[in-house]
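One chain of protein is taken out of this complex; the other chains stay put.
After this line comes subunit A, so read on.
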Amino acid sequence: MPTSSKKEKLIEGVLPESKAHELLYKMVLTRAFEENAEEMYGLGKVHGTMHLSIGEEGVAAGAGPALRPSDYLLNTHRGHGHFLMWGGDLNRMMAEFMGKEAGYCRGRGGSMHIADVESNNLGAQGIVAGNLPISVGVGLSIQMRKTDQVVLTLFGDGAANEGAFHESLNMASIWNLPVIYLCENNQYAMSMAFERAFRVEQVSERAAAYGMKGLTVDGNDVIAVYKAVSEAAEQARKGAGPTLIEAITYRWKGHSKSDRQLYRTREEVKKWMEKDPIKRFAAKLDVDEAGLKEIEKKAKEEIRKAVEFADNSPEPDVNTILEGIYA
């Protein structure tokens, strides 16, 4: 956990107040990024698809600051928030989203594959559970290099039903690897409701099958996520092995742009919107409605500038299409 000056107030005894305000801003920024993304898609400014994490910002806000810049991140397809919380630069992120050369992946990856290898951010993932086995390798490498790094591996409830989940958690456990498995349980694997896809009540129950610690936290509570990830990181750094954390949250928007959301009711979505992680965190920090409006205004302005930056960035040169391929 970060150290703080003696004077600074700690939120719930753990998170320095200034850091907390920074996180609140980044949560608002994430939402503004995604609302803008949706708008640009509607206007035909971007193509393809995108996966919005609106309503789930609390998980990223709690997880990112619990780790150190030297740690590793394995992100998911719904990972804009985690990317920002990991210190991602908004301009380069926007440029990637818009397929521009100035983007993190030179416009080759897009929203679903955005990565920043230089900051140990090993990328978002288009294959459900595709990053889970990789986390075993990253953990093994940390162990072999004898550093005190850890790897944060993100995935959704859907990924927990891929075979790769089983192999990965088991290997990380038997070798005591410094991996934090953070499951963002947003209740739906695309259209598949959690209740239809699992016989267990909680994903975290499965930790027992691998002999590792498992816990479920409120994913819309930033501090709860922060505490859980901090504790898991501390254990991992001590050589106590991996932890499976399940953060319960909810996806307000459809799975992707093709989703008509026939599998759930508006009432259900509304019920969850009342548990807005941004409003909850703002209240915790005594930021009132007017204060939040100010923050939103600032975030929207930053988004506007990022779009301007990306708009003014060049398209990748077609003659460079084979760059990055070595075979």
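Here is the rule we use: a residue touches a chain if its C-beta (ideal position, glycine included) is under 8 Å from a C-beta of that chain, and two chains touch if they have at least 3 such contacts; residues count from 1.
The rule is simple: contacts and distances are computed from a predicted model.
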Hidden subunit of the complex - UniProt protein name among "Glycosyl transferase family 1", "Putrescine transport system permease protein", "Cytochrome c oxidase subunit IV" or "Pyruvate dehydrogenase E1 component beta subunit": "Pyruvate dehydrogenase E1 component beta subunit"
Options A:196, A:238, A:270 or A:304, residue touching the unrepresented chain: A:196
Sole residue of A:16, A:62, A:79 or A:107 that reaches the chain not shown, by the stated touch rule: A:107
Of A:159, A:179, A:244 or A:307, the one touching the omitted chain in the full complex: A:159
Chain not shown, touching residues in subunit A: 46-49, 99-100, 105, 107-110, 112-113, 126-130, 158-159, 161-164, 189-192, 196-198, 258-260, 262-263, 315-316, 318, 321-322, 325
